[in-house]
Each structure stands twice: as structure tokens, then as C-alpha cells.
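Quick one: this structure, given as C-alpha cells, is what I'll be asking you about.
The other protein chains are all here in position, but one chain of the complex has been omitted.
Take a look at chain A:
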């Protein structure tokens, strides 16, 4: 069976080549179904470029992206949804209407879309917020609405780019716990892009470690914290945590200083 997502020889540089700045060089990786995989690396390792290439918003110079065995290089696939650090909620739409945006675009009747959104909001314990505008919500709430908007379109893969970077620590922990719970229950595949080693270790089944200039994968680590609990504090306190943290730190430790 094909991988949920596979990247083959992704290369990208900016500016006219030769002489252009190489951002990603020969990136190859695969993501298994139901797997939670993080990409961790210092700034300058091409995380945003990687994000844009995986989503199909930007074509690579070379290489291919396969989703479920199908070549989706340079084009958007409905099998993949994403959540960014910026929640990108439409300020003129209510919470409910933001959640149904993707369904609306797909032409699902408004009534049906709204019914589904009500259920999703309920499952996130956010019923009662339907008629609020994003401007009335806290950053954490907005980020959860953004996740709901992606989840409701039922993508097989969810790509997250520093999604919880702007939140304060306790909130981040709470939202990450919720995320793990939701994606595991729904059987989703998650690709998580971050610069935060701790975040990568606590959330992931597997981590790709990247280096900067040009962005390359330098290491791949399977993570087993010995627990199935989605609770971030519990995972963080696993006796194996420090081992993984150290392994990754040693690979990229000095690089962040240079950035």
C-alpha cells in the first residue's frame, strides 16, 4: 500500500539558478497512515518552503509529492488540510460560518454544513460560541476554530506549521493534548513542522531532523515514549523523553545559535 504521503528528491532554490539560494536540497521522506511526524530544525532550514511544497501551493524545482500514491506536485489536494500559526479566520464570519467555509466551497448545502458544524463545535465543547465573531475570541479559541475548520472537511492528512507558536505555555499544552486526542480518534495522519524540539518529541511518532542552508534532512528518529496517552504533561514526563530530546539537540544543537 502506498504511503499516506511521500516526497521524492524535493529541491527548491530562490532566485535565478545557478547562483540562486538553495533552500531545500534533495528532500525525500515518507509519512505512514495514522502517523504523527514532525519536522524539526533551526530557522533557515526551509520549513515554510517545505510547507508550501507539501500543500501544493508552490511547485518544487525538482522532485515529487505523492499523496496516497497519487502525484500531487504543485497542486492542492483535498486529501490534505492545514493549520498555520496565523489562524486565518475570516473576521466578518461568525465562528459557525468560519467552520463551514471548506464545506461551503465544496458545495455542500448550507443547512447540512451547519448541522455538521454544530456537532463539531459540540465535540470541542464550544457550543454556544456559534454566533460569536473571531474578534471576540481568545487566541487559543481561534486556533481551535481553525482546527475545526480543517477537520470538518475530513482530510486524510493534516499539515501543521508552527500552529501553536503564538500561545502561552499552559494553553499550548492544553491545545496539543486536544489535538493528539482528536487526530488519534479520527485516525488522521499529521505532519507537524516546528523549531521546538520538546514539541516535536512529545507529539510525534517519528521526527525528521533538518539542518539549515540548504535545508536537508540529516536524521530520522522513531519516538516511543511508552505511553498512548494524549496528555502532553504525561508524555513529557516519560522517562524516555530526555533521551530523545538529547539525541535531537545533539544533531541541531549549535545551529540555532548561528541563526
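Assorted remarks:
Definition applied: a contact is a pair of C-beta atoms (placed from the backbone, for glycine too) under 8 Å apart; a residue touches a chain by one contact, two chains touch by 3 or more; residues count from 1.
Rule of thumb we're sticking to: contacts and distances are computed from a predicted model.
As stated in its UniProt record, the chain not included in the shown complex is "Aliphatic sulfonates transport permease protein SsuC", which appears among "Aliphatic sulfonates transport permease protein SsuC", "Inner-membrane translocator (Modular protein)", "Secreted protein" or "CbtA family protein". Of the candidate positions A:84, A:174, A:218 or A:247, contact with the hidden chain is made by A:84.
Across A:38, A:55 or A:143, the residue that sits in touch with the chain not pictured is A:55. Although one chain is not shown, part of chain A still touches it, namely residues 55, 57, 76, 78, 80-82, 84, 86, 88, 90-93, 101-102, 104-106, 132-133, 135-136, 153.
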